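Sharing a structure, written as structure tokens. Questions coming.
For this depiction, one protein chain was excluded, whereas all remaining protein chains were kept in their positions.
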Amino acid sequence: MPLIDYANPHRFQRLAARLIPLLGVVSGTLIVLGLATGWVAPADYQQGEMVKVMYIHVPFAWLSLGGYTVMAISALGTLVWRHPLADVSGKAAAQVGAVFCFLCLVTGALWGRPTWGTYWDWDPRLTSVLVLFLLYLGVLALWRAFDDPLRAGRAAAILALVGFINVPIVKFSVDWWNSIHQGASVSKLGAPTIDPSMLYPLLFSALGFFVLFLVLHMALMRNELLRRRARTLRILRAAEAEQ
Amino acid sequence: MNLGAHAFFILAAYGIAAVTLAALMIWIALDYRVQQRRVRELEERVRKR
Partner (left out) sequence: MNTFTGALSAVVLRDLRVALRAGGGAGIGVIFFLSLVVIVPFAVGPDMPLLKRIGPAMLWIGALLATLLGLDRIFAADHEDGSLDQLLLSSVPLELIAAAKGFSHWLASGLPLVIVTPLLGLMLGVEPHALATVALTLLVGTPGVTFLGLAAAGLSAALPRGGLLGAVLVLPLAIPLLIFGVVTTNAAIIGEGLGSPFRFLCAISLFFLVLGPVAAAAALRHVRE
């Protein structure tokens, strides 16, 4: 079914009502499965038990980037293809993506304290995620700055695209910056080879959190559509009351 | 299960993640109820005309 069929908010609400509980259960199952199998795997010989944090930290990192990508695609939908639900999708992606980005930073810091001795280190990966978090905050701030959700949506879409285009530039310059100041730039959180006993749990966990992203994204879209309907009705009432 | 010397950090990471995501889900659910009720009330008033 072409995407345009879901341009109708009512249709979307009905779809969401069915999918959200279903995917919620799927997500929960996958996450529990992934984490449980991850926890029983033998401890990593280098990092000890701390590697258990990887099972949530890495999915959070992937979803931070994925969320920004969904936001950028939604931005194209808003500005280029004029899909009616695109800006709603963009706002939802910004909100969920920002939360996962925040969690990526927090879990990264807690992973870092025992591993490197400090809660924060200007490691290129964590630094890039921090800059990504700032970009998320900028988009969210822009959403809040406008009263009219449609104008806000177009502004946020432009900013999302500008940010998305810049992500490779920022990543490149952060890596360069880090290598200059620390000599050999082996990313401290890099795990180039993962033992299969850890890889599969990680993939299950990542898949589970990805489905969770979809659930939260749809739920937020549903709420935003209701919010806009309420706003429209209120404006209509005020207009009629004046006649 | 012995989580080793760094048990605090492992549990803190999982704990903060769980609490944050739970809070987000609760807020979404509550907001859903609030918005649904508002829309219903406004639609009734429009219909009463």
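We call the chains A and B, going by the order they appear; numbering starts again at 1 in every chain.
Here is the rule we go by: a contact is a pair of C-beta atoms (placed from the backbone, for glycine too) under 8 Å apart; a residue touches a chain by one contact, two chains touch by 3 or more.
Quick caveat, the model's predicted, so the values are computed rather than measured.
Novice: Wait, the hidden chain, what does it touch out of the ones we have here?
Specialist: It touches the following shown chains in the full complex: A.
Novice: Would you indicate which residue among A:L35, A:A98, A:L135 or A:V215 is in contact with the undisplayed chain?
Specialist: A:L135
Novice: Among A:N8, A:T29, A:N166 or A:S197, which residue is in contact with the omitted chain in the full complex?
Specialist: A:N166
Novice: Touching residues of chain A against the unshown chain: what are they?
Specialist: 79, 131, 134-135, 137-138, 141-142, 145-146, 151, 154-155, 158-159, 161-163, 165-166, 169-170, 172-174, 176-177, 180
Operating definition for what follows: only the chains that are shown with their structure count from here on.
Novice: Suppose each chain is reduced to the average of its Cα coordinates; what separation in Å results between chain A and chain B?
Specialist: 16
Novice: So in the complex, the part of chain B that touches chain A is made up of which residues?
Specialist: For chain B paired with chain A, touching residues are 1-7, 9-10, 12-14, 16-17, 20-21, 24-25, 28-29, 31-32, 35-36, 38-39, 42-43, 45-46, 49.
Novice: Residue numbers of chain A touching chain B in their complex, please.
Specialist: Touch residues, chain A against chain B: 39, 43, 48-50, 52-53, 56-57, 60, 96, 99, 102-103, 106-107, 110-111, 113-114, 212, 216, 219-220, 222-223, 226-227, 229-230, 233-234, 236-237, 240.
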